[in-house]
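This is the structure I have questions about; it appears just below.
One protein chain omitted, others in place.
For clarity, chains are labelled A, B and C in written order, and residue numbers in each chain start from 1.
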Amino acid sequence: MNRKFGTIILDTAFRYLVPFILVFGMYVLMHGEYSPGGGFQAGALFGIAVVLGRLIQGEEAMLNISGNTAIILAGIGTFIYGFIGVLTMLFNGNFLEYGAFPLNMAEADRHALGILGIEIGVTICVMATIIAIFDALTRREEW
Amino acid sequence: MTRLLTFLAIGLMSLMLFITTSGLPMLFDPNSPAATHVSPRYIEKSREETGSPNFVTAVLADYRGYDTLGETTVIFTAGIAAVLLLRAARKHSDCLPGGDEE
Amino acid sequence: MREQLPALIIIVPLLAALAAPLIAYLSTRLLRIVIIGAILVSHLSALGTLLRVLAEGPWHYRFGGWLPPWGIEYVIDPLSGSMAVLISFISLVVAIYSGPFFKADTWLRKGIFYALYALLTTGLLGMVVTGDVFNLYVFLEISSLAAYALIASGGHKATVAAFRYLLIGTVGASFYLLGIGYLYAITGSLNMADLVHRLQPLMDSPAVLTAVVMLVVGMGIKMALFPMHGWLPDAYTYAPPPATAFISGVMTKVSAYVLFRFFFFVLGAMNGPVPAALTVVGWAAAVGIIIGSVMAIAQTDFRRMLAYSSVAQIGYIALGLAIGNTFALIGAVLHILNHAVMKSCLFLVAGGVKWKTGEHTIEKYAELSRRMPLTMGAFLIAALSMVGLPPTAGFFSKWYLVLGAMEAWMWPYIVVIILSSLLNAVYFFRVIEHVYMKKAEPKATEENGGGRELPVAMLVPIVLLGVGILVIGVLNEPIVTQILQYALPGGGR
Partner (left out) sequence: MQELFSQYFIYWLILILFMIGPFGMIYKKNLVKKLMAMNVMQVAVIIFFLVLGQKTGGTLPIEMHGLAGVENYINPLPHALMLTAIVVSLSTTGVALALLILIQRRYGTLEEDEMLRRMNQ
């Protein structure tokens, strides 16, 4: 769907809808520890926000991530996850041992911080992968 | 013929599966091994050990966080696999060099 | 960082794979260096781990610092350590080899290919060193997905082959997961060491029977054990050469290793339904050896011949497991090692010939000994080793298998091994005859013509593996007494 097919109605609806989707995605990401939710769901929400924009406004959507950027982002997102594990290894812990962070806070809080970090990585990866697959599926002109 | 044999194998396998369900613990049994061996630790301690009141998140992101790294990698793999197949194919002979061009 | 070595085996190639698209975008030359460097680091970590394990006994690495039944642990004993060394070595060699195939590609293709390749390596290594049955499933899926994509990138027929492999492979993985589910239902644990204790009193439960059947079917599909080998010939034939060399070399063996791990370390070879399952596996393997060899004779495409020969060779490994005494197990593990090196070498040669002449059929191999002498020398060694002639590695694994079969009084198995060696000789000497004796037609096709031999990046891996076969053959005595002996159940310290 690189061509724009939106009408003014779709366009306006999209403008009102996307901020709420993004805020809700943020909420699911941050609140994932306390209720059902977390990185995967938040990533899906962010991804859908971008895909909606691509569907309605085509290639020149205001909230757009190109396919190539998405591939790189997907790698970086998962890399963040792995890198947090490597960080704990540098601080003399085992891989992904969040308690090893040399921060002046309670053990449980350090774990919560680590969980938040990896959830952010997961979110970026899922969002970018959804966009990349969508981009690959809808790109016809190369054929 | 091969199909018939395969169906026979599937039939035999189903039969065996049905007969051996009696070895499984009873449904929803609070005293089953799955409920008493490893999981109590997650329910009792995850709040103080990981700071997460959601036990599933605690298991997913902390106790078995390494599995989740693998899981995220699976998503990444699927993403780049789809892009390789759909976008990065060559225009004329869509294969890696050395593959079977037609 | 020395305490972190087991984690580095997996983490370094994984992180390299994740960063691959970004690095490829910046510089494709850098990408190749990073990927090869990462696999090299992984190989060195595996070597270091194996040396320490041989000196001090099994090494447990706890992810996140959680104690085993609750967290995930890696257990490296001599068996998994030597498998990790083998996998990372083959991966390293094939990664060096793959360079000339991607000269003219865009950054996207290069980045994705190397990312998938490193992910395949990561997945296989993860399956080998893990001590947690569910973690094994996750890495099984990583390696499978990467393998599907790599196979599918070989052209139109490869797409169909990959789709079939995907369907069948996912069935295998689902069977494996349901088998784990049964084990989890009756024990409540996912840790292998914990399962050993908790399964002992339960071995006669019908649920264990189901779990064993599930594991045999699931891993049997993944390792292409005889009646479930349908996906293999097409997948190996149409995949791009660097991918085939690696996949054929180690992927099926890792599944064989998983079966070995479950039967002999987790469940115990003498308990409950395991001996019956092993008998079934043994007969399936015996039939598979004969049928695979006969089918290989009928092929005209060199790669397809090698693919069917793989079905037969997997049969040897399964046969060794089925006989189950010390000699046979040494034979099986040694054959995993030998066959990985031999088959990778042969597929590298096939890819090299394709790269040079654009041909795959055996007839077109005529007179290649003059045009690429070193490559064909390596091919000759690998072929003789597949047949099982004494100074090469292939002889010794078969020798141990025959010794094991004799000790267990399994005469039919001995007949099968000898008969299949004869069949191997038939189809390999056909190729050798073409290479060394037949006259080529005057108009020989040259795709990447010019010089006499392949480029150095392709030649070095081929020769390295060819020499490796001889080295393993000559050094098989120390390999068995210093390493493999401790790798068997009860042999470790």
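Here are a few things to note about the model shown:
We take it that a residue touches a chain if its C-beta (ideal position, glycine included) is under 8 Å from a C-beta of that chain, and two chains touch if they have at least 3 such contacts.
Small disclaimer: the values here were computed from a predicted structure and weren't measured.
The absent chain, not drawn in this view, touches the displayed chains A, B, C throughout the complex.
Considering the whole complex, the residue from C:R52, C:K157, C:R198 or C:R430 that touches the absent chain is C:K157. The residue touching the chain not shown here, chosen from C:I96, C:V138 or C:V250, is C:V138.
Contact residues of chain C toward the unshown chain are 134, 137-138, 141, 145, 148-149, 152, 156-157, 159-160, 162-163, 166-167, 170-171, 174, 177-178, 181, 184-185, 190. Remark: the residues of chain A touching the chain excluded from display are 34-36, 40, 133, 136-137, 143.
Listed for chain B, the residues touching the missing chain in the whole complex are 3, 6-7, 10, 13-14, 17-18, 21-22, 24-30, 32, 34-35, 38-40, 42-44, 46-47, 53-56, 58-60, 64, 67-68, 70-71, 74-75, 77-79, 81-82, 85-86, 89.
Criterion: only the chains that are shown with their structure count from here on.
Rounded to whole angstrom units, the spacing between the C-alpha centres of chain A and chain C is 36. Residues of chain A in contact with two or more other chains: 71, 74-75, 78, 82, 85, 95-96, 98. Within chain B, the positions touching two or more other chains are listed as 62, 65-66, 69, 73, 76, 78, 80, 83, 85, 87. Put simply, chain B touches chain A in their complex at residues 47-54, 56-57, 60-62, 65-66, 68-69, 72-73, 75-76, 78-80, 82-83, 85-87, 91.
Considering their complex, residues 68, 71-72, 74-76, 78-79, 82-83, 85-86, 89, 93-100 of chain A touch chain C. In the complex of the two chains, the chain C residues touching chain B come out as 14, 17-18, 21, 63-64, 66, 69-72, 101-102, 104, 106, 108-109, 112-113, 115-116, 119, 122, 126, 134-135, 138-139, 141-142, 145-146, 148-149, 152-159, 182, 184-190, 198, 205-210, 213, 217, 238-242, 351, 354-355.
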